[in-house]
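One chain of protein is taken out of this complex; the other chains stay put.
Entry: chain A
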Amino acid sequence: MGVSAGQTYTVTLANRGNETYRVDARRALLDSLRDQGVDLPFGCQYGGCITCAAKLTAGAVDQRRQVALNNRQINDGYVILCVARPVSDITLQIGVEAHDRLYRNPFLDPLKAHELKADIATPKEV
């Protein structure tokens, strides 16, 4: 990634009274935000367990290292904070309050083939 040293972006936490934080473009959002005192859930800290998921409602992140989300969760805006880095100013909803669409009963609400995890999904039919 051609991120220049010292590049920072603003993170707005929509469900924390729109508090804003300046974060380093090269660091994982979980680390940047926790260092500034934001209390965030996490578990594995390598992108594999979904515990740290937040909902991105504006802007973009690079989260290529995550392996926890399926394509439906990604399409619903979920990002894995322990590996995601901002590539613009962003707005997030954090904590389990933002997990309304993260968990679903797999028997009642099956995934379509294009909604599976990236390694087994097939392209969406048009």
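Methods note: a contact is a pair of C-beta atoms (placed from the backbone, for glycine too) under 8 Å apart; a residue touches a chain by one contact, two chains touch by 3 or more; residues count from 1.
As a working rule, contacts and distances are computed from a predicted model.
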Completion exercise
Name check vs UniProt for the chain missing from the figure, options "Na(+) H(+) antiporter subunit B", "Aromatic-ring-hydroxylating dioxygenase subunit beta", "succinate dehydrogenase" or "Selenium-binding family protein", returns "Selenium-binding family protein"
Completion exercise
Sole touch to the unshown chain from A:T10, A:N70 or A:Q93: residue A:N70
Completion exercise
Checked against the full complex, the residue among A:G17, A:P106 or A:P123 that touches the missing chain is A:P106
Problem - Where the unshown chain meets chain A, residue by residue - result: 39, 41-46, 48-51, 67-70, 95-97, 99, 102-108, 110-111, 116-117, 120
